[in-house]
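Excluded from the complex is one protein chain; the other protein chains are retained at their positions.
Just so it is clear, A and B label the chains in written order, and each chain counts residues from 1 on its own.
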Amino acid sequence: MRPSVQEMIAQSKGKKSKKIIEKIIPILLFLIASVSVLTTIGIVLTLIVETFTFFSRVSFFDFITGTTWLPFSNKEAQYGILPLIIGTLKITAIAVSVAVPIGIGAAIYLSEYASETVRRIVKPVLEILAGVPTIVYGFFALTFVTPVLQGLFPEIKIFNAISPGIVVGIMIIPMIASLSEDAMSSVPRQIRDGALAMGSTKFEVAIKVILPAALSGIVASVVLAVSRAIGETMIVSLAAGSTPRFDGDFTGSIQTMTSYIVQVSKGDAGYGTTIYYSIYAVGFTLFIFTMLMNILATYVSKRFKEEY
Amino acid sequence: MRYVDHDLVVKRMGSRKIVNFLFKGLFMLATTIALLALAILLYRIITQGAEISRGNF
Partner (left out) sequence: MTTISPIKIKKEIQPKEQHDIKKSVYLTKQLNLWYGDKHALKNIDLDIKEHEVTAIIGPSGCGKSTYIKTLNRMVELVPTVKTSGEILYRERNIFDSNYAVEELRTKVGMVFQKPNPFPKSIYDNVAYGPRIHGIKNKKILDEIVEKSLRGAAIWDEVKDRLNENAYSISGGQQQRICIARALAIEPDVILMDEPTSALDPISTLKIEELVQELKKDYSIIIVTHNMQQAARISDKTAFFLNGEVIEYDDTDVIFSNPSDKRTEDYISGRFG
């Protein structure tokens, strides 16, 4: 005769092997999780320790307020990070002014105007842009966008801020478009219907109802994209040049925080030199920037979360 | 008393529809630009890749 359910439960409880597995698995999973947490802690600690060493040689105040970045000088090296920050901001500003209108515009078109078929095709196609390796974007900036720009504006140099800025912008378009589209199309259809049934045009529905309702997701997508632009390395290393400068010029060679780090890594600054430690200080500054952006994204998406 | 003047609503209809139409065009343009950027990029990858493989980069 078949044993009763209660009997089967009692039996399975008694099984030794199962008990052991149930104890081992969580420990295993915990160990695996610890590895990633420990790695992160390790990275941050290294960053902090080496940064401290840097600041034992260079004044912190000079570092954050100095307007001259001259680490390779034979006479007296100067470590004022502002030119690098300015360089990063130039790239980010151009990237954002390219990617935000195009990304959000495309998101609105896809979620509010396009037919289901168009949306189903265009969205994944756009996401291909996010999968292109950044080195390819770098060459694209250097060998295509820069020459085109030079054809239009001859005063633009071979290394400049505009071309890599635009290309970083192109790179982050799918991030903004895709995440914003997700945010907008997750606003329930009934809400859209309610607005349309009041005599709104599609544009009014998009701008006055859907956009505010999806604001948290849209802003979060922009902030994430900005943090991606700030940290972008390959494109700027290839196409922006390596001239740290504290001015408002976009047409000539500049240097960003990331491209400085690459420059030093490529060269032969010996271990223990101030230049060697400076990349940690710059890296740490970069880390602060992107971390602030990520915190901002989390805050924004919580703070402006609409309930519906 | 009535607040909404339906005749006025009808009069404003035309300009609201034009705004809608213009912005639809702009949003479509944004999508097209993004797709165009992708197309150019892919085109460059393919043509340059072919050049490199022929050894005359």
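Just so we're on the same page, contacts are C-beta pairs under 8 Å (C-beta built on N, C-alpha and C of every residue); 3 or more make two chains touch, one makes a residue touch a chain.
Quick caveat: nothing in here was measured; it's all calculated off a predicted structure.
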item	value
From A:Pro124, A:Pro147, A:Gly194 or A:Gly267, residue that would touch the chain that is not displayed	A:Gly194
From A:Gly42, A:Pro212 or A:Gly267, residue that would touch the chain that is not displayed	A:Pro212
Where the unshown chain meets chain B, residue by residue	2-4, 6, 8-10, 12-13, 16-17
Those residues of chain A which, in the complete complex, touch the missing chain	115-116, 187-188, 190-191, 193-201, 204, 208-209, 212-213, 306-308
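We take it that only the chains that are shown with their structure count from here on.
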item	value
Between chain A and chain B, centroid-to-centroid distance (C-alpha), Å	24
In the complex, chain A residues that touch chain B	101-106, 108-110, 112-114, 122, 125-126, 128-129, 132, 136-137, 139-140, 143-144, 170, 173-174, 177, 199, 201-204
Footprint of chain A on chain B - complex, ascending	9, 16-17, 19-20, 23-24, 26-31, 33-35, 37-38, 40-42, 44-45, 48
